[in-house]
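Just one protein chain is left out here, and the rest sit where they should.
This part shows subunit A:
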Amino acid sequence: MSLALTSPRGRGLRITANLVLALIGVAFLLPMVWLLLASFDRSATLSVGLPSEWTLENFTAVMTWDLAFRPLLNSLILAGGCAVITVVVSVLAAYPLSRYRLRINPPFLYGVLFGTCLPITAMMVPVYMLFVWFDLIDSIAGTVLFLAATSLPMAIWMTKNFMDSVPISLEEAAWVDGASMMTTLVRVVMPLMRSGIGVVFIFVFMQAWGNFFVPFVLLLSPDRQPAAVSIFSFFGQYGAVAYGQLAAFSLLYSLPVLALYVLVTRLSGGSFALAGAVKG
């Protein structure tokens, strides 16, 4: 590569590469720029363009309890609840998987790996039937538990990987001192994998925050629906007229996720962290 870069052909390659990237970059940017510009546009349309009149009206219009704050609070409850449950359960599960050689480990890990590949959207019809039987339809707790179950396979894999990289020698010292399994886990292992746990928490939170289909099917009353679903109903009701408000609301709803993504890349040192996580 270094040879190629110094040759004349290498310079041509460099120009071509930059051009190709710039073209793809602009194409990828356009749909996102629409969101940004339309949200500040008093008379936004579906097409990207500089606002004829810049305004914050779209934001102030949607910032009401019913339109923005309650749905965002619901999103926070769903995503936060799901992330807390998932992290606690997967840290617990990762400990025996990482530290002991139990007969149950291989089948459990294969099962979990299999679970990471299940197409969740294919499951929503059977999940709906199950929720009808259990009388859990429109229940926030039920939805949180289901979201936690769907994120568990990936979270267990990630947590186990992070735990594997914590040296076991420190625990052996604690065991010699007579510490129990749980004490060692909480006092020794967890502090050493703090950033790993943070990555898993953010990863699960982001997925639950962005999930549309699960709450769309399982939560019916408008006052329990998270922002993803309320944006969709808003779109259905006013979509034809209030593009600016739709864009403003979408932006408000996206900001936490974008901020968390930046945070997670800092925590784990590189944008590949999540892709690596998704890879298992």
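The rule is short, and it goes like this: contacts are C-beta pairs under 8 Å (C-beta built on N, C-alpha and C of every residue); 3 or more make two chains touch, one makes a residue touch a chain; residues count from 1.
FYI, contacts and distances are computed from a predicted model.
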Choosing from "Acyl-CoA dehydrogenase family protein", "Y-family DNA polymerase", "REase AHJR-like domain-containing protein" or "Sugar ABC transporter permease", the absent chain's UniProt record names it "Sugar ABC transporter permease"
Using the document's definition of touch, tell me which of A:40, A:59 or A:146 contacts the absent chain.
A:146
Considering the whole complex, which of A:89, A:192 or A:267 touches the chain not shown?
A:89
On subunit A, the omitted chain is touched by residues 1-5, 10, 13-14, 16-18, 20-22, 24-25, 27-32, 34-35, 38, 45-49, 85, 88-90, 92-93, 95-106, 108-115, 117-130, 145-146, 148-150, 152-153, 156-157, 161, 164, 167-168, 181, 185, 206, 209-213, 217, 228, 231-232, 235, 243, 246-247, 250, 253-254, 257-258, 261, 271-272, 275-276, 278-280
